[in-house]
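Removed: one protein chain of the complex. Kept in place: all other protein chains.
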Amino acid sequence: MTLALHASHPDANFAAVPVAAAAYDAIAAATELAMQLEQTAVERDRNGGHPARERALVRASGLLALSVPAEFGGDGASWATVLQVVRTVARADSALAHLLGFHHLQLAGIRLYGDARQQRRLLTDTIERDIFWGNALNPLDRRLVATPTAGGYVLNGTKSFASGSVGSDWLTISAWDPLAQAALIAVLPTGQAGVTVRADWDAFGQRQTDSGTVDFDNVVLPEDLVLQPAHRAPTPQSTLRSQVAQLIMTNLYLGLAEGALAAARRYLHDEARPWLAAGPEVAAAVDDPYVQHRFGDFHLKVRPARALADEAGRALDIAFRRGPALSAEERGEVAIAVAEAKVLAHRAAIDIGSGLFELTGARSTAAKYGFDRFWRNARVHTLHDPVDYKLRNLGRHALDGRLPEPSPYA
Amino acid sequence: MTLALHASHPDANFAAVPVAAAAYDAIAAATELAMQLEQTAVERDRNGGHPARERALVRASGLLALSVPAEFGGDGASWATVLQVVRTVARADSALAHLLGFHHLQLAGIRLYGDARQQRRLLTDTIERDIFWGNALNPLDRRLVATPTAGGYVLNGTKSFASGSVGSDWLTISAWDPLAQAALIAVLPTGQAGVTVRADWDAFGQRQTDSGTVDFDNVVLPEDLVLQPAHRAPTPQSTLRSQVAQLIMTNLYLGLAEGALAAARRYLHDEARPWLAAGPEVAAAVDDPYVQHRFGDFHLKVRPARALADEAGRALDIAFRRGPALSAEERGEVAIAVAEAKVLAHRAAIDIGSGLFELTGARSTAAKYGFDRFWRNARVHTLHDPVDYKLRNLGRHALDGRLPEPSPYA
Amino acid sequence: MTLALHASHPDANFAAVPVAAAAYDAIAAATELAMQLEQTAVERDRNGGHPARERALVRASGLLALSVPAEFGGDGASWATVLQVVRTVARADSALAHLLGFHHLQLAGIRLYGDARQQRRLLTDTIERDIFWGNALNPLDRRLVATPTAGGYVLNGTKSFASGSVGSDWLTISAWDPLAQAALIAVLPTGQAGVTVRADWDAFGQRQTDSGTVDFDNVVLPEDLVLQPAHRAPTPQSTLRSQVAQLIMTNLYLGLAEGALAAARRYLHDEARPWLAAGPEVAAAVDDPYVQHRFGDFHLKVRPARALADEAGRALDIAFRRGPALSAEERGEVAIAVAEAKVLAHRAAIDIGSGLFELTGARSTAAKYGFDRFWRNARVHTLHDPVDYKLRNLGRHALDGRLPEPSPYA
Partner (left out) sequence: MTLALHASHPDANFAAVPVAAAAYDAIAAATELAMQLEQTAVERDRNGGHPARERALVRASGLLALSVPAEFGGDGASWATVLQVVRTVARADSALAHLLGFHHLQLAGIRLYGDARQQRRLLTDTIERDIFWGNALNPLDRRLVATPTAGGYVLNGTKSFASGSVGSDWLTISAWDPLAQAALIAVLPTGQAGVTVRADWDAFGQRQTDSGTVDFDNVVLPEDLVLQPAHRAPTPQSTLRSQVAQLIMTNLYLGLAEGALAAARRYLHDEARPWLAAGPEVAAAVDDPYVQHRFGDFHLKVRPARALADEAGRALDIAFRRGPALSAEERGEVAIAVAEAKVLAHRAAIDIGSGLFELTGARSTAAKYGFDRFWRNARVHTLHDPVDYKLRNLGRHALDGRLPEPSPYA
């Protein structure tokens, strides 16, 4: 098969987007990791808690080095590849995919905000010390305050919903600088004196994302760990970070949608029985005309989301490589491409996660299958920012060419 | 306010359908019961298990006597009233509403299948001994076999997904009679020697419906407990039972949709904050134009479902009172009216249960709110029979006037 | 058949809502009129223009007297009956249904705004002289100015989109009173000196609604034809007129949806062939599982719209009879009930008008069938006011109990 568009076996679709030769290893590693995680995904989803053992599997996969440039000892993979990896893992376990994706988001932050020395040091360390990064960056939350002192700052306050903070080695943080009346962005070892991470995340989905609350009690932040001081104006390049974040989420939703579809397909083949009113010509559930029709419709939710997510991934790579030369317009175009993909992936994950049961039927709701986790995980994760405002932004752009105002969400 | 269509406070809508004066007490009792159940609904939904204490509340409410004709000591309430009661309770707790609704379904069965003597005895006993009925009737499952003996039958085999069986006093059962090559329908004390109920229900929703598996090991079934022998042909009257069942489900979905909407409304008023990109003119979440629009759209899913469910309830009452004179055509019309209402209620419960989060946002996914239970309960319960075949039946009727073939689902 | 919910033949559904005995003649007359209009509806839709001959049929049907109270010589029919009549005629010809409906809207205006003497005179005249009323009332358009003079006003200016103005006998008008800085409402013979009606309506649907432009050149308006002077504050009663208008539109959309469904059903039975890929078990187009499913779905758009429209009609009758005692809250409840029905009917008419072709297929687009007129007529007529703001109003009410601000549209 050489047309390279659709493999004849549907599962093969998942790997159908052409990737550079070098990327195949990453996808293979992600596929292997996904298979390991899948063994216990249903059970861990039910129990929640900190996935210490699974974080070790992620580490062992080598995928923490993926986005680190080769000059610092990493794999130098493109964002397109990193996002494929996130999607692949999310098919099996969207919580661990989130941890992996957000690790790379922190690395993106170092590259977008940090100076050359910081990049060299932090990214080299990431490889050498096998650092797993967590996120405590949320510039809109001003509860964490950075008071300037000699040689840096003292941090006091708290950050909630800090994804990947529980069990992390280092954190990216934002903190409010009252003098500058703006937020600085910095990095910090999670073990720094005065830092406490509480494992208090308690949503009904994405349960193992280690999204704890981080308390800071007179924490010393040395100046050389500040990636972006509060007084420095955001640039098109630096605000690209939110697009990395949004695209990681997009691929996570996509992985959930694909995972749900794959689960439904397996169940329909292996377990489901035709409905009694379907008539004698329907010998198996997969022969039911309504099952086929709905499955085709579901496929048409995933397929375009995947196409646009891949396109947006390529656009992100181009924009990322542009570096400081990136213009506001180019940045805005990436934001539009990402928003398009994100809305489609959001809808695919929610609609399939809820709708698959119309095909698989009553028995498929048994807890042992854990099929509700697709909807629960998608539902919790798709609420990061309201889809209606994404649609508004897309509408404004389509009406006027207006680009979205850069923000942590746009 | 005398137009009696819409009370000015939306919550009042829930009771807006005019009911006979005598029914008000039942609605009041149901409202009181719902308030009691609501206290612990989130926690019990999480833990699952047998709701012994809540069954006691149901008993104490007096609502078990609701559908029993006055001549046998009951309240003689119409089905319209019973269904309103189910809906009211389901707003707070759809599992307990299911137990209550299916109790009355068993009583309907006694009235539809049983002879005068059986009705008198069983319904009188229901009142006098405060019997809580459970369901083990599923004529399509032939694993329970009734072997004729002197004076009755011996039962061997099993029934699964027996709603309300755990903790029940009496059960309605169906059992395969190999001689007649058809199923008989009977009643039995749950404590009859040889009957074992296993509490093995483990779906991700409707967790406290006590839908266990009932094993029968040489159980004696005396002849006078057989409501319908296997050789007796079903009549329009007797096949009305599936419409009672379908309409109980319909009202249960409706209660879930209404409960979800009420929960979203409360949260939007009390907890939600306007989205940052909404602009300064949106002072509160409820002022957001997209929140208002989506809420209006949700209302337009519940409102027509309620109108058609009420209409179907009245049709059921008329048909029920017709007794043996009920024609196949009249029975078919009830089935169509019920199917219409059921599809709308199904969609309302699923769409609102999943979609409400687009309005309430990320923080509303905290486990403490338990807002995912609306979707989970609706999702599990709406799979009783496939909605696509209901739509097919409605389409056939609208195209040809063809009435659905009576079945346990149509 | 006595359940009176669903007649077994689907066409009978159209008349399934119970109506008072006296109303049967009106429905019969409307059915007869619809059959007459249907003969030429496709052709007249194509050609557009003034339907002089068809207006004569409407007159001959006696239906112009329908809403006039018996004390003035009319039939004293309820609004529920008038609206059923509009719906019945709209199934065959939504333009003529509009003329008939808006005639009764003008009569409603006389009863809501006029004093006892005006009502007596104008309604008696309507019967005795067989007056066909047209509409030139649009308080938001200030281009028509009323200058006070001795004994009344002089009118100068213009009114556009005046439904039913071409070929009318009398008109209801609104005119801006610069002194009062508000609009007065009055009636006027169309033949009054200085009044010119231009037949310039040129939309792609509802082509024979005679919605011309009316020019006023020094037209004398005597005081006793002023129903509501500009200085008089609107009351809950007087603002009920917009609800009469909205509900006429609702029933018109409903008639269009029902007409489209009936046309599709006939075509599917008489002309359509099964699709070649449907397989041998599909012997006729109506046996196709997707045709049945879509038809069921369409039915579920019409059915609830009909239920809510009927309910809103009954609410309007109650409110209308309340007279000056009608409270703002009661008026608001009617507005909510009407808005609910209108949104559902709007969607039904558009969705079925466009979607029916997915069932009937390519050959059904031949101009001779004229099946596109359902969409075109619905599309033009449903734009009177934006559906998104109706949904917003419904959402606000469902969230807060807030009632819509009375306006010509709410």
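For reference, chains read A, B and C in written order, and residue numbers begin at 1 within each chain.
Simple rule for what comes next: a contact is a pair of C-beta atoms (placed from the backbone, for glycine too) under 8 Å apart; a residue touches a chain by one contact, two chains touch by 3 or more.
Here the structure is a predicted model, which is why all the values come from computation and not from measurement.
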item	value
Among A:Val82, A:Ile336, A:Ile350 or A:Ala410, residue touching the chain not depicted	A:Ile336
Listed residues A:Pro289, A:Gly355 or A:Pro406, member touching the removed chain	A:Pro289
Touching the absent chain when the full complex is considered, from A:Arg55, A:Arg207 or A:Arg265	A:Arg265
Identified contact with the non-displayed chain, of C:Phe72, C:Phe102 or C:Trp375	C:Trp375
Positions on chain A where the hidden chain makes contact	1-3, 5-6, 8-10, 261, 265, 268-269, 286, 289, 291-300, 303-305, 307-308, 311, 315, 318-319, 329-330, 332-334, 336-337, 340, 343-344, 388, 390-401, 403
Chain B residues that touch the omitted chain in the full complex	279, 281, 289-290, 293
Chain C, residues in touch with the chain not shown (by the definition above)	140, 161, 202-205, 275-278, 290, 294, 350, 354, 357-358, 361-362, 364-368, 370-372, 375-376, 379-380, 383-389, 392, 405, 407, 409-410
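The definition used in the following text is that only the chains that are shown with their structure count from here on.
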item	value
Far-end chain from chain C, centres as C-alpha averages	A
Computed distance of Cα centres, chain C from chain A, in Å	53
Intercentroid distance (Cα basis), chain C paired with chain B, Å	40
Residue numbers of chain B (touch at least two other chains)	294, 388, 392
